[in-house]
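What you see is the complex with one protein chain gone and the rest in place.
Going by the order they are written in, the chains are A and B; count residues from 1 in each one.
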Amino acid sequence: MMRIRPISCAALVSAALAAGPVAGEQIRLGADVDAGTLDPRVMRDTTAYRVNNLLYDGLVQLDASLQPRPDLAESWTNPEPTVWIFTLREDVWFHDGSELDADDVVFTFETILDPDLKARFRSLFTPIETIEAVDERTVKITLKEPYAPLLSYLDMGIVPRDYVEGGGDLSSNPVGAGPLKLANWERGTKIVLEPFSDHWSGAPEIDGFEFVVVGDNTARAQAFEAGDLDIIQSPLSPQDIGRLVADDRFSNAVMGGLGITYLNINVSDPLLGDAGLRKALSMLVDQDTIVNQIYEGVDQVANSILLPSSWAYDPSITQPGFDPEGAKAAFAAAGWTDSNGDGILDKEGANLGIVLSTHSEDPNRIQALEYIQAIMLENGVDASISISDWPAFSAGVRAGEHQIALLGWLNIVDPDRLMYAQFHSSGTLNWGGYANAEVDGLLETGRASIDVGDRTKAYRAAARIIAEELPYFVIAYQGYQVFHTDAVTFEPDARGMMRTAIGK
Amino acid sequence: MAAYVLRRLALFVPMMIGIVAVTFGIMQLLPGDPAAVLLGEDASEEAVREMRRALGLDRPWWMRLASYYADLFRGEMGDSYFQNQPVANAIAQRLVPTLEVAFVALLISIVLGVALGIAAAVRRGGLVDAASMLFAQLGVSMPVFWFGILLMYLFAIQLDLLPSIGRGPPLLFAFGQALAGRPAALGESLMHIAMPALTLGLTNAAVISRLVRSSMLETLGQDFVRTANAKGLRPARVVFVHALRNALLPVVSVIGLRFGALLGGAVLTESIFGWPGLGQLAVSAISQRDIPLVQGIVLTFAVAFAIVNLVVDLLYAVIDPRVRLE
Partner (left out) sequence: MRHRGGNLSLIVGGSIILGVLLFVALGPLVSGYEVDQLDMRNRLQLPSSEHWLGTDNFGRDLWTRMAVGARVSIAIALSSVGIAVVVGSVVGLVSGYFGGWLDLVIMRIVDVFLGFPPIVLALAIVAALGPGVVNLSLSLAAVFWTEYARVVRSVTLAQREADYVTSAVALGASNARILFREILPNVFGPVIVLATLGLGTAIIAESGLSFLGFGVEPPTPTWGWTLAYGTRYLRAAPWLSTVAGLAIMITVLGFNLFGDGLRDYLDPRGVARRVRRTSRT
């Protein structure tokens, strides 16, 4: 059902003011890709993620420390482990003038769960058994099993049911209840947003917000320096960072991001199935040089699969460190020595040959891999490099055809997101087929338990095993860096969200 | 004439069929699954299978190729996998910027190329000749993207004269505004287009200047020019009215093909200057395995190339009565 909003005084006034020639300054942010679609349910790229965060409100918003805080839901209760009840705010309007109610929330999640929508984030919500509108302002979510990460994923933008069912196309004509609305979208060039004067918390006090698309990292930095952009953020080219930091026209912030760069060591590979060999190879990864020289110190040397920004983080869990001498011993322990004196380690007459792979889109990853290869060659491993574009590379990795692949994970708002699917023996992203019953049990506990203390214990224990057995060697915690001019003030957010820049 | 045009148009058909088949074949060979790319790295195998079905990728290749031809026959190019819109729309949004920059680049290269070519021919053997021929040689020897980056470094960063990236208001629109007495948009538009167009036009300017020079030298040596000189006509008049007209004929004949080269060259230039054109779209479509979009872009390029050539051939026949269309 749809109620039409009475036109408010504020809207009339702002319309009157807007009638004159407006020469307002926009906040211009450099984005690395254009959004594919502005329907939050099916969005795929980081630009859509960030634009939609401004266009749509969710039940919750995650604050800078990733804690959920009320947004459309003014409060919630969790009467039993599998039941969540949300109470919606009153007088919330969509950009098209219709009112947001519990029906829209139910519609949003039901459509995401419908396989036909092809929602990328569907798997995050599959633990939901039912979602129902108890009344206009109350939504009840029943889970199949306790699912602690749920709240962190409920920042998903709520879409207007009537608009969508009436044939509205959210992907190019988005209608949300967020503080900004779409003014203009020049595909491939820029996405222009303008204030939504009827936002439940009042209109944001800016003239507009533009996402300007510049694909090349260096070109984007140059556009920023030339004054054509007000904000640029990760991904940035490490080569530009020192210069931008030194430039006193700009402010900047570096913080731990929500991603890792890691080596996926394929445990189903005949050679790499040996944990001893995995350990020896890991000792040849010079994390410090990769992080501080190649990535120019924006990232952080990683010590385990748990992120420093997470409540589960434990600095005492460590992976094998860079130690060529120790590696020699470790290789020998695994049976690999240079018995024929050709400079390459061998075992039972076969030389130790390893293929390192990554994708061509990221020059820094290529450099990191090139560096790892060089050290491996110096230490008797006949390492070669294979680089192909992302689709080809990822197809090989998904099929478990790789030996050691350099890649990353993003948006890890909860440890579950980086561990369950990756290391559980039945996990959907466990490409190398890693299986350890103890880890399985710990990950199940971490997922089911609501108590943060229990979850922390479980994830730490699992992370310790992973750091030992090394199906992953985590090279770096990706840093998030943002530069901005004095025209903008905001509180940086590791996900690159811009709500604070518009005062929301 | 009409029969000639029809025959040329008829030749489009096998070309298009072939281009679709070759593109399809290459895209088939590309490793990587559009469905997996679309869903992102955290998608399960099951989700990928569902997506393949939704995209129709689970059908055998010959069926997909046949249905693409059938769609094309009905004037349809299908939907882009990644853009949630028809391929035709996605291309339409990007075609204008590409044509815009290619057109300005062509203009720059003609003006620059013809001026240098004439100067070199008239002052043959002198410093101007040497300098302009050096330019011509360097212009075709320089990697275009390097030239573009140097331009950006100089004009956008060091001198801060031009915007480093992006496109201003659409050129035609800005032109209309200027005619209506509002020149601001045109200035904005030209500032943005200057570097990409210069980058794109460099090689062309070099090629044209050499062509104009040699063709001018040939013409200046011909009887009618000598006659004109002998009759005491002013040298400038001889050069610009008599010689130039004849010297430009071969230039016209290559412009069409050079325009094709410009469309293709746009791939690199657009990547450097963040120009929202078809070239950049082509690269991203290939690297996303957006098969319908790649097909559409390649076809668009091919048709544009073929049409420009046809028009140039017709134009050439009109300008030079000695040429007969066959």
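In this section, contacts are C-beta pairs under 8 Å (C-beta built on N, C-alpha and C of every residue); 3 or more make two chains touch, one makes a residue touch a chain.
Predicted model only: the values in this text are computed from it and were never measured.
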| item | value |
| --- | --- |
| Contact residue for the chain not shown (choose from B:128, B:261 or B:314) | B:261 |
| Identified contact with the non-displayed chain, of B:4, B:69 or B:145 | B:145 |
| Absent-chain interface as seen on chain A, which is shown | 218, 237, 239-240, 242-243, 289, 293-294, 360-361, 363, 366-367, 369-371, 373-375, 377, 385-389, 392 |
| For chain B, the residues touching the chain missing from this view | 11, 14-15, 18-19, 22-23, 26-27, 29-31, 137-138, 140-146, 149, 153, 207, 211, 254, 257, 260-261, 263-268, 271, 279, 282-283, 286-287, 294, 297-298, 301-302, 305-306 |
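Convention: only the chains that are shown with their structure count from here on.
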| item | value |
| --- | --- |
| Centre distance in Å when chain A and chain B are each reduced to the mean of their C-alpha atoms | 38 |
| Complex contact set, residues of chain A against chain B | 36-37, 39, 42, 44, 115-116, 118, 120, 122-123, 171-172, 186-190, 212-216, 219-220, 222-223, 225-228, 361, 388-396, 398, 407, 409, 421, 428-429 |
| Sites on chain B touched by chain A in the complex | 30-34, 36-47, 50-51, 54, 82-85, 90, 93-94, 97, 152-153, 156-157, 160, 163-167, 271-274, 276-277, 280-281, 284, 287-289 |
